[in-house]
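One structure below.
Only a single protein chain was left out; the remaining protein chains are all shown in position.
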Amino acid sequence: MADLLRQAWTVARKDLVLEFRTRTAIVSALVFTALVLTVFNFGRDPTAVPTIDLAPTILWVTFTFAAMLTLNRAFQLELENQALEGLLVSPLNRTSLYWGKLIANLMFVALVESVGLPLFVLFFDVPVGRVLLPLVGVIALATLGFVAVGTLFSALVMRTRFAELLLVVLLLPFLVPPLIGAVQVTALLLGGRPLSEAAGWLRLLAAYDIGFVSLASLLFRFTVDE
Amino acid sequence: MLEVPQNGGYMVAAYVVTAVILLGYALSLYRRTTKP
Partner (left out) sequence: MTLAQRGGWITGIGLALLAAVYVRALAFTPVERFQGPAQKIFYLHVPAAWSAMLSMGLVGLGSILYLLVRDARFDRFAAASAEVGTAFSLVMLTTGPIWAKPIWGTWWTWDARLTLTLFLFFLFIGYLLLRGAVTEPGLRARYSAVLGICGLVLLPFIHLSVYLFRTLHPQPIVLKPSAPSLPGSMLVTLLASFAVFTLLYVGFVMQRYAVSLLREARAGEGEGEGEGDHA
């Protein structure tokens, strides 16, 4: 187990180092996030619908799109110079490879979200102060869910012609449970409702995470092995 | 007495659409299995 984690961390670290050298995916995702939030701001009429009602949706649409951008790079970079073959020939455990990619992806998306959230608070003047911790918690829960599935699927679409588009199409149904849960809990939190009301949703999110991280870990080897 | 709603048009539409889809698919399968 410790061995698996160590291997996973090695893979993750490689990805993180590579990304921070070029910073292309991170920068595009950050710029994109800022752009989307700006567009949303100009697209709505504050006198017609109170911001607080739209806020959760805006936040999560932004996060989802940004996550998509970072997910694409997960395996694309392995296509160059047959890096993937190199990884597979090494005694690296397949599950570790998946967890490594998952950890790296989570960190990228977390980085984008940690910039996106303050921007969101700034642009939309939403009171998150008192609920910051639970809010971060639900963001983490939901993000884990769709990044887990997204990481697996990015391995599936790696060699196809319209990889980015296909990834979105395949992932769409899988975004539904975590997104519904996330938006609902976010709305509850921003509306000052007690956390106990969100219990059902949080259980759903947790069950989804456990279910799909396990399933993806199990199935990943079939995407890279004979 | 409450009158029965006059929505037969929808019924016809649904039955026609279903028939078109199923017959269309059957035809597609037939053509794909009988090409020389």
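The first chain written gets the first letter, and so on, giving A and B; residue counts start at 1 in each chain.
In the analysis below, a residue touches a chain if its C-beta (ideal position, glycine included) is under 8 Å from a C-beta of that chain, and two chains touch if they have at least 3 such contacts.
This structure is a prediction, so every number in the text was calculated from the model and none was measured.
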Residue touching the undisplayed chain, where the options are A:G86, A:P127 or A:G211: A:G211
Option from A:I52, A:L166 or A:L195 whose C-beta touches the chain left out: A:L166
Residues from chain B at the interface with the omitted partner, ascending: 2, 4-8, 10-11, 13-15, 17-19, 21-23, 25-26, 29-30, 32-35
Absent-chain interface as seen on chain A, which is shown: 149, 152-153, 156-157, 159-162, 166, 169-170, 172-174, 176-177, 180-181, 184, 200-201, 204, 207-208, 211-212, 215-216, 219, 222-223, 226
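FYI, only the chains that are shown with their structure count from here on.
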Chain centre separation (chain A, chain B; CA means) in Å: 42
